[in-house]
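Only a single protein chain was left out; the remaining protein chains are all shown in position.
Per-chain numbering from 1; labels A, B and C assigned in written order.
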Amino acid sequence: MADLLNLQGWLLALLQTALFVTAAPLLVGWLRLLKARLQNRRAPALTQPYRDLTKLFRKEAIVADTASPLFRAAPYVVFSATVVTAAVIPLLAVHLPTAIIADVIVLVGFLGLARFFLALAGMDAGTAFGGMGSSREMTIASLAEPAMLMAVFTLTMTAQSTNLSHAIDFLLAQGVVLRPSFMFALLALLLVAVAETGRVPVDNPTTHLELTMVHEAMILEYSGRHLALMEWAAQLKLMIYGVLIANIFLPWGIAVENTPTALLVGLGAIAGKLMLLCVVLAVSETVLAKMRLFRVPGYLNLAFLFALLGMLSHVILEVGA
Amino acid sequence: MALQLIAYAVALSLLSGVVGLAASRYRQLLRWACFPLLGLSGLAAATGGLLALTGEPAAAQLPLGLPWLAWSVRVDALAGFILLLIGVVVFAVAVFGPGYTREFLHGRHSLAALGVFTGLFVAGMQLVVIADDAFMFMVAWELMSLSSYFLVAFQHENAANRRAAFLYLLMAHVGGLAILLGYGVLAAFGGGFTFEAMRAAELPQLWAGVAFALAFFGFGMKAGLVPLHAWLPEAHPVAPSHISALMSGVMLKVAIYGFVRVTFDLIGTVQVDWGVIVLLAGSLSALLGVLYAMQQTDIKRLLAYSSIENVGVIFMALGLAIIFLASGHPLLGSLGLIAALYHALNHALFKSLLFLGAGAVIQQTHQHSLEHMGGLLKRLPYTGTFFLIGCLSIASLPPFNGFASEWLTLQTALQGVVLDSGVLRIVIPVTAAMLALTAALGAMLFVRLYGIAFLGQPRTRQARQAHLPSFGMRAAQGLLALLCLLLGVLPALSIDVMGAIPQALGGLPEPGITGQGWLWLTPVSAAAASYSAPLVLLGLGLAWLLFYLLLHGRNHQRVRRIHPWDCGFGPLSPRMQYTATAFAQPVRRIFQPVWLLEEKVERLSDDKSGQLTSLRHQLLVTDRSWKVLYEPAGRWVISAARRIALLQSGNVRTYLSYSFFTLIFLLWLIS
Amino acid sequence: MNALLATLLIPLLGTLLMAAVPRCRIAGWINVAFAAATTLASVVLALEVLRDGPLLSNGKFFYVDAFNVYLLVLTAFVATTTAIFSRPYMDHELALGRVNSRRMRLYHAMYQGFLFTMLLALSTNNLGILWVALEGATLATVLLVSLYRTPESVEAAWKYFILCGVGIAQALFGTVLLYFSAASVLTVPEDGLLWTTLHGIAGQLDPTVMSIAFVFLLVGYGTKVGLVPLHNWLPDAHSEGPTPMSAVLSGLLLNVALYAVVRTKMLVDGALHGVSNTPQLAGYLMMAFGLLSFLVAGLFLHRQRDIKRMFSYSSIEHMGLMTFAFGLGGPLATFAALLHMTMHSLVKSAIFVTVGHATHIAGSQAIDKIRGLIRTQPTVGWGLLLGTAAIAGFPPFGLFVSEFLLLIATMQSWPWLTVALLSGLAIAFAGLFRHIHPMVYGNQPDGQQPVKANMLPVYLHLLLALWFGLAIPAVLAQWFDQATQLIAGQGVL
Partner (left out) sequence: MNFAQFTLQEQGVVILAALVLFASFALLAQTRIIACIHAFAWQGALVAAATAMVALVANQHHLYVSALITLALKAVLIPWVLHRIVVKLEITREVETVVNPALVLLAAAALVAFSYYVALPVEKLSTLATRNTIAISMAVVLLGMLIMVTRRQAITQVVGFMSMENGLFFAAVVSTHGMPMVVELGVAFDLLVATVIFGVFFFQIRQSIDSLDVDRLSRLAETSELDEPQEERE
């Protein structure tokens, strides 16, 4: 744990986290832009999410009189938990001190913490929609989580580490190896990511139709800076999943040494990977329609099945060979 | 020293019981003598346990027991650890008790029974842990069962409570007998009842298996493993809440202690198959426990089912430990053991915290059903906050203690790659995924519990009128909540102390979980996995602070309070809120075959217009194990009894013919 | 020797006195006094035996060794505490008009007579006299069973009389065969019924005759022990007689009958040892009977509607367990059986005493009618509950110790039978508690009033059971061990 006293490393980690947090709305802007283009609409500006957030931060916060103090605390908890999650994910560089304070299971735990408070906040105002949204969100998450961990386990068993930086190191050191298990794990993780970030076909981030809302139902009572934090956290979460998938399955380009050139290369690489991923997501969101809620379990079971196949192929095809 | 303190602890709890005898006459005695004595006992047990955990094993003999076998007591690190756990929870319960039992003072309940049996119950648990021979173990074990049974039957005017108490005692008895027989096998090969002799015994594989199976059955029944759990959700909720805390928080751990003691210490050489069985049974318990809990609306019943879930998790870790030990990876075996025991400690803390919280809620609202609560966080801010910490811990969210132990368990599972057997290498990750599913469902469960009970608007008048519970009650919860947080944030410190336990169990190696200092948990190696809870908390705090300051630095700290959005239909009533039943509906639908569901919708319509006037929705959730296991057994006994009763026909000539034919038969037999 | 005579003569004198004095107000007290004096004498006797070892009277008529000396004290002691309970209980019955003073006289005379026959049966060395005394015990109690003269009580008494009479006749045939086989070995055939003599020459007795004799004796005395399927009289007699009688029948008579079986088993074991192809024949038979009784009685418990009947089935169950244990042989099982005998006597008589009070509170023996005892009269309710817990084998009461030892012993020699024992214990336990629960718990029915209850005997017995459960006194342990050596040929200490 010698990295701990590395001042340069910490600065870099802080910088990376700041970049992560500030870039998240940009990613959403990019996604919206792509979607609009694909749907033959006029696209909003790439920076529109920033404008929205600024607007919300300026606005007065209104709180339901039935709500408890938890309602006001929740956005901060949700946001900080998401930020801490973002901080431990290697974005540009692998060898950062933040990467070792939490492994991938802790990361899932932090997302869980954020979700826990999000769901509680949904129920706090005492309206019908909030509870509905919380119930659905928790249901979906509880099915997605095992699939995700199963996929992650497949990777970590290959890399023999649950620490992301170590795992990425390992994969980089191995060079290009085509693993069937990774293919299945990637598929599983993609499906889970879609479900967890509330994208079509599991949830529609733009809908406010009562019967279909999941995420939106929970934050229905929020306004002003609270809403801004919640929205920002959601955008951050999308980026987290994007970076996770990008950097685990296609780790190439990420900075192994903390030199400026390497970091710049890393920045370019991750930007490219994320942009590509967004294209995939935008296309799929355009092509697919939102599912009924009770078809989601089937969808997530598919994810789990992929993850399980990944595990099986790892044990049968890769270890034995 | 440790032994002495523990002896004081036992003596104090017994004294508390004896003083309790007088409580029927002097009712205040319960609050001002019994509970303080119990608290002292808890402190002594905790201190003694801590000393034993860090010190050398100590043994002594008591002038009691069989003529040829005095009761022998011994404390080693494992016993010390469990005593520490018992002591802490007992202390918290003793602080909570005086305030909580105030409502019994003027009732018709026999306070003497409460005082006496609480003392005996605690003493029984302490004695089980320090017992060093099978006889004393069984006496203490059954003392624990029997006295807790009386506590379950405390509010016996309710027929359901009596039924629960009956079921509890019956199953405790059966489980106790199985354990006894397990000891019987060990004693037969060891040539004596002392644990010393049993340790030395060389068991053939078959008989080791029999002993293990009996112990697993008996201790599993007490610990509430599915499908032997039927008593647990019945008995735990009906006892007074501080007793429920002791039962769920501590007694189940004593059962786990027994299992660990017998399997790892007395039998010693474990087999892989056992581990697989334990692992699978644990997974099943964990998953079914949380799913059943999800459908409960009674707050204490829900918590009881959640205990089944957590016991399942503990057994999963134990199963992993057995698998690793049996396949020649003692280091990983120790890791699993530590994970299991750490989770046991954590569960003891947060489950008793939650039960005490439930007790406070029930005392203030007189409601047991979640559907009748709501908005309690505003009315009981302390209880609400501490309860939230309990919920976060039990939902295994970082940086609380439940997460630390579950993380260790998952890490243990991930080491399944080292095993030679490909099947195990697949099975173990799958069970790990089950664990993840359980944890996620657990989070949902506690969102449901906390959201329905403490958030939103009060659903009943009683919930609206809840008041602050007494200081002692709040202090007890605060203490436990603080411990939950501490053990979550500084797991390395506590696990470091536990390092001596594997050594005490047949000299297993100490796992290097804390090899990187107090800041880090590194179960296998720093490269494989690391978790630094303090730094994580620091990061969380920093992020919070940063954004809080950023946003509140300006002049808009104030928020405007208005009614929530009502879709334009007029004021929102509390009845429009999502109910606990509705919250669990998606899960109910997805995992439908798990429960026996009886759902009835009653439509009442106006006679004249035929318009729908009201709708009643009724949902009956029954445990499947009843239909599959318990009811057939009960029916079998009843029908056998009916058939047997034909013997007693009432006709004296028939009776004579029995005698006649018995004689003839026996004469024929011998000649 | 004098102590032995005193032990026997005091109750005999009591019988005659009580029978002679009509309309005695203080008969209850006299009863207590005589029983207490007997206990005192028996304790002195016990001390003598403790000091000097086994006592064989001149003419070899009496023989007191480790096996029967504690049974003597136990019998006298339980009879005393039951007499203490019986006094107010019977006064209450008299006040209710269920008995008249003539029947009270009969009751008290027969109480002492019963005590006398029991003590005689225990202390005699002559198997013939043992038989006579056991038959005498039947005769002394049979009229007490029909004391209330209700149709049920008369029926119960008739069944008791006929079944035990037939049983005891079979036992006599067994005794005759025993004598027959002894007479063919001995030079002085007159000694052929003395146990000490028989035990000395057991090895020379003819195995075939002995096994036939044992069958007759087992079926005969087994009827009195209450072994299934010879048990049918037992629940009837226990439920219809006065409760103090049920207490001593369950607590003492069954013990004495079992004592007789074990004494003969020792002879048969000696005779069959090494010569027969089934040297354990007696043991096997006893195990089979014991196990059958134990299981069947446990099932019967579930169908009871009368509280005394229920506890009498529990007695059958426990006698079955003891018979099984004696049959199992081996030091551990025998020790367990001896301890179980003592504990069962103490606890079961305590339960019957409590049941007596409970029936007075509820005014009925029907289980449905007895409700909310803890609320009405906590001492009685708790007494019943704790007594039942004790009889169900929960520690720290002594029955747990014996069941523990028995289960361990079974595990060592017949491991698969533990399954039967385990399920039997569970079934019996469930049967007991499903009925006990509504009786002791819950709210009291309207108008139910506490009665004047003397719970001293109950708590005394339960305390003793508790004491034995935590630590068996050294003296007693010594005796048990000696008796174990005697019966099983090897001690445990």
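Everything that follows uses one rule, which is that a contact is a pair of C-beta atoms (placed from the backbone, for glycine too) under 8 Å apart; a residue touches a chain by one contact, two chains touch by 3 or more.
Quantities reported herein were computed from a predicted structural model and do not represent experimental measurements.
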Omitted chain - touching chains that are shown: B, C
Residue in contact with the excluded chain [from B:S573, B:T613 or B:S649]: B:S649
Would you indicate which residue among C:L56, C:A183, C:A288 or C:L476 is in contact with the undisplayed chain? C:A183
Taking the entire complex into account, which one of B:A160, B:V423, B:L550 or B:V628 touches the absent chain? B:A160
Among C:T81, C:N126 or C:S345, residue touching the chain not depicted: C:N126
For chain B, enumerate the residues touching the unshown chain of the complex. 158-160, 162-163, 638, 645-653, 656-657, 659-660, 663-664, 667-668, 671
To test your reading of the contact rule: which positions on chain C touch the chain that is missing from view? 126, 128-129, 131-132, 135-136, 139, 142-143, 146, 149-152, 154-159, 161-162, 165-166, 169-170, 172-173, 175-177, 179-181, 183-184, 189-190, 192-193, 206, 208-209, 212, 235-236, 239-240, 300, 303, 305, 368, 434, 437-438
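As a convention for this text, only the chains that are shown with their structure count from here on.
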From the centre of chain C, which other chain's Cα mean sits the farthest off? A
Point out which chain occupies the most central position, where each centre is the mean of Cα atoms. B
Rounded to the nearest whole Å, what is the centre-to-centre distance of chain A and chain B, using the mean of the C-alpha atoms as each centre? 35
CA centre of chain A versus CA centre of chain C: separation in Å? 77
How big is the gap, in whole Å, between where the Cα atoms of chain B centre and where those of chain C centre? 43
Going by the touch rule set out above, which residues of chain C reach two or more other chains? none
Chain A residues touching 2+ other chains are none
Touch list for chain A against partner chain B, complex: 1, 4, 57, 60-70, 72, 76-77, 79-81, 83-84, 87, 98, 100-103, 105-106, 108-110, 112-113, 115-116, 119-120, 122-128, 130-132, 134-136, 138-139, 141-150, 153-154, 156-157, 160-163, 166, 220-221, 224-225, 229, 293-294, 297, 304, 307-308, 311-312, 315-316, 319-320
Please output the residues of chain C touching chain B within their complex, sorted ascending. 158-159, 162-163, 166-167, 170, 208, 211-212, 215-216, 218-219, 223, 228-230, 232-233, 235, 281, 285, 296, 299-303, 374-375, 378, 389, 392, 394-396, 400-401, 404-405, 407-408, 410-412, 415, 418, 422, 425-427, 429-431, 433-434, 437-438, 441-443, 469-472, 474, 477, 480-481, 492-493
Can you list the chain B residues touching chain C in their complex? 24, 63-68, 108, 110, 135, 138-139, 142-143, 145-146, 153, 156-157, 159, 162, 165-166, 169-170, 173-174, 177-178, 180-181, 183-185, 187-188, 193, 210, 637-638, 640-642, 644-645, 647-648, 652, 655-656, 658-659, 662-663, 666-667, 670-671
